[in-house]
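Note that this is a trimmed complex: some chains were dropped, and none of the rest were shifted.
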Amino acid sequence: MSTVYDVTTWSVPGNPALTCYTDIGAVINSIIADIKAQQPGQASKPGAAIYVPPGDYPLRTRVVVDVSYLTIRGSGHGFTSSSIRYNAGSTASWHEIWPGGSRIRVENTDGRSEAFLVARTGDPRLSSVVFSNFCLDGVGFTPHQNSYRNGKVGIRVDTANDAFRVEGMGFVYLEQALVVRDADALSVSGNFIAECGSCVELVGSGQASKVTDNLIGAGYVGFSVFAEGHEGLLVTGNNVFPRGRSLVHFKNTNRSSISANRFHGFYPGLIDFEGTNRENLISGNHFRREAEPWAPMQPYGNGKDDLYGVVHLRGDANMVSGNLFVYNVPTAKIAPSGATPTVVLVASGADNRLSDNSFAANVAVKAVVLDASTTGTKVLDSATAAQFQSYTSNYTLRPTP
Amino acid sequence: MSTVYDVTTWSVPGNPALTCYTDIGAVINSIIADIKAQQPGQASKPGAAIYVPPGDYPLRTRVVVDVSYLTIRGSGHGFTSSSIRYNAGSTASWHEIWPGGSRIRVENTDGRSEAFLVARTGDPRLSSVVFSNFCLDGVGFTPHQNSYRNGKVGIRVDTANDAFRVEGMGFVYLEQALVVRDADALSVSGNFIAECGSCVELVGSGQASKVTDNLIGAGYVGFSVFAEGHEGLLVTGNNVFPRGRSLVHFKNTNRSSISANRFHGFYPGLIDFEGTNRENLISGNHFRREAEPWAPMQPYGNGKDDLYGVVHLRGDANMVSGNLFVYNVPTAKIAPSGATPTVVLVASGADNRLSDNSFAANVAVKAVVLDASTTGTKVLDSATAAQFQSYTSNYTLRPTP
């Protein structure tokens, strides 16, 4: 039997009327059932590859992936901006109006939220499941097209997993694009994840994973990259553009790296640390904070003010080094009104270090602010004396000359 | 109808004599016409994938891509060094003499310069066109094989575009490999682009794009990476080798990053800023400047002298941090004769910052030179007092101890 399946040629046993053009979810579930039937023995379960050619496919039934070594791949992430289209007025003359490529329209009629749920109980953890080079399109938001809400999830991995790959995918107009629980050695690379409520959410726990070389931009309601309880996560080489309630959000995440990325955001808190985050490295990144320039999105924000910090640190012994921060917000849009904006806020924790950071701003800023609860922060060449403000005396400052 | 095409099996309607072995360009144009015929409605235009198996294909007619979501992919970028071969003397005993893989020989007989022109008027912009894993070979230069001139362009994207990908491609012996106008969220990643006049040229304007994880080396006549009018470009993780008139050339490009790359060049101006470039970050790169070691290329250069700077900055509030510069040019080859070479020249602008850069050199160098027109440059731990030269008094220096 072949281990290579094509959704356009698969015949669902006993249900010839069911095709990928009526419900690709049910078709893929049927294929997975066949894989399991073909590989019954413990001794040889190499998995399979399911191909999704370019096309428009409705997904009405959630796919449940409960086998290791399954690759689901298409030929094109097919991103286009639905946000521009929905806010464009008449599109009657447009060449096309929807995303494309190997495009799965997430239109569950089964009461489920997810297009793909990956989960299995027992041992071992699922290994090496791959999503590659197709499009998951949530089609529309509710109650209006700028809400970033529709309850739809592109891919949810809900049990511990090892060596998964999400590569070259497109996600658009989903409330949550990718949610992975308890990841080990996960690779999220080369994807285009934009105009989703949240883009990459690594929840529960995780270790030794990487989010690299992606183009990412969440909505104002969610996270571009979120990591909870992770150790040794590497976030590098990404171009993270607006909007995103935050661009990288760490919650109780330790010994991880945020390096050599480009970050562009419209609200405070581009990097947002929640809980206690220890010994993380934020280095070599470019941060650009400006005000929302696009009228349709100007009503929205993340609710934070400019004293929150472009970077908001909580935790101990983190290092913020070699970054360039560019702050450019019209005075009238700075909140609270009349405030001097904070670029890096050390909101809690001990022994954090900021060194060799540069700041360019259209207004006077506090490059570094230390909360009264912080101890032992070292600020080296990261703020002139005038750009530095501390609410504690427990720190070391070598001002930028 | 299938959305997956193979150039070796496509029959051109009405012209059975035309095949990919007579003119792959005309064949691909015929396939694109079929895609448009098959997808006439605005409501569903998912595009297609065109496969180019390993083979030798002449392209006599320019391909015009005017549909979104088209993937053209091969199985192998097929790079080999034509430069070595053309300069090798007799190759009669060689195993092979040409590039290979999915190799398209760019041999236009239609009066056009480009192998592929991507352009469309009207709305929306073209989205998610993908070039992947095949070879565009210009075959030869004129009037001689070391000229880097033949008027041939591999891919020219000439209208505004979104979410394009150029990945895993090979380009060789073209005067211009890849030229993209007005890019948004472009990804140029994992390519091998070498022995071309220019390699990556991002012209007009652009935003939120990335050039990552490539192997790149232009000829002495052109650019390895050129970006004009870009915002938020991320150039990271590339190994950029000789030659290149410059290795990264920014023209009126702002808030972009050049980080964690390896740069190796034979002429001054490895990084070259033209016009006004603001708030860019150059960090964590390795720079190696040496003299041309290969006899066939020693007659050539980029016309700049060693006072131009290995890095030539023009603009404001740029940050150059955490780089290692290795300069090794025999005294006799330094120009002007007897000059002390400049490593980083701040040629114009205000508020630039150089911090924590290291320099190794075979001769005494000026690590940092400030032009008389510059203001407010900060030079921190980036030059000893002896390695620093300023033609203005408007600067801050903390010499490397």
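Every chain is named by a letter (A and B) in the order it is written, and numbering of its residues begins at 1.
Rule of thumb we're sticking to: a residue touches a chain if its C-beta (ideal position, glycine included) is under 8 Å from a C-beta of that chain, and two chains touch if they have at least 3 such contacts.
Just so you know, these numbers come straight off a predicted model, no measurement behind them.
Student: Whole-complex copy count for this homo-oligomer, where the file places 2 chains?
Tutor: Taking the entire complex into account, the copy number is 3.
Just so it is clear, only the chains that are shown with their structure count from here on.
Student: When the centre of a chain is set as the mean of its C-alpha atoms, what distance in Å lies between subunit A and subunit B?
Tutor: Taking the mean C-alpha position of each chain, the two centres sit 29 Å apart.
Student: Which positions of subunit A touch subunit B when the two form their complex?
Tutor: 8, 53-56, 75-81, 84-85, 88, 91, 93-103, 170, 190, 192, 194, 213, 215, 217, 236-239, 241, 259-262, 264, 283-286, 288, 322-324, 326, 356, 358, 360, 381, 400-401
Student: In the complex of these two chains, what residues of subunit B are touching subunit A?
Tutor: These residues of subunit B touch subunit A: 2-4, 42-49, 68-69, 71, 73, 120, 122-124, 127-128, 130, 162-163, 167, 185, 187, 189, 207-210, 212-213, 232-234, 236-237, 255-257, 259-260, 278-281, 283-284, 316-317, 319, 321-322, 351, 353, 355-356, 378, 380, 396, 398.
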